[in-house]
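What you see is the complex with one protein chain gone and the rest in place.
And now, chain A:
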């Protein structure tokens, strides 16, 4: 579960990114975060995985109060959430398999378990046959599949995706969305910031719209709502 209470965020340069947000996301929910560029979407998302700290207010993720955990404990917190980014964030010198396995190695899982589980998730995202390839040898869609595999390999309760289809063509984007739906069906909470109106309007889920650092709309089965 994710909960934000009176959250405000002002950057050192004086920019107010988030200006008083209260929101609750229940376990197993699928939530889109939409809004124009510079509205505060990214800050909203980054605060959920403790990349940014709020200036005031509290954020609870899986029962952990994020503003009060120490920097050195951040990695431990992140083991319980999966993250997917627009630019994939894969280790370029690691193969697809190694990239996914790395997330299990850091929590010191048994090698046999790692091997079994990595192949399982690579199969789930449909990229098992390219396990030995480097990210540079994969297409954008394939790289994003590897990133998704990595985000779910440790069975997190929450997956946070920041514009996961931003760099992909429409067809590939639909394939990626199918994977996300599949993950959500298994009970994982999914928070996804996006600019993709087609996806939001076709796969109807809860929509949180952010403008000027505030939630301006929160609908159960909403629309994208912005004209492009």
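In this text, a contact is a pair of C-beta atoms (placed from the backbone, for glycine too) under 8 Å apart; a residue touches a chain by one contact, two chains touch by 3 or more; residues count from 1.
Assume contacts and distances are computed from a predicted model.
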Missing subunit (named according to UniProt) among the choices "Cell division protein FtsX", "Secreted protein", "Sulfate adenylyltransferase subunit 2" or "Electron transfer flavoprotein beta subunit/FixA family protein": "Cell division protein FtsX"
Which residue of A:22, A:56, A:93 or A:178 touches the chain not shown here: A:93
Contact with the hidden chain (one of A:45, A:61, A:103 or A:190): A:103
Among A:41, A:78, A:130 or A:205, residue touching the chain not depicted: A:78
Interface with the undisplayed chain - residues on chain A: 49, 71-72, 74-76, 78-79, 83, 89-93, 102-103, 105-108, 111, 150, 154
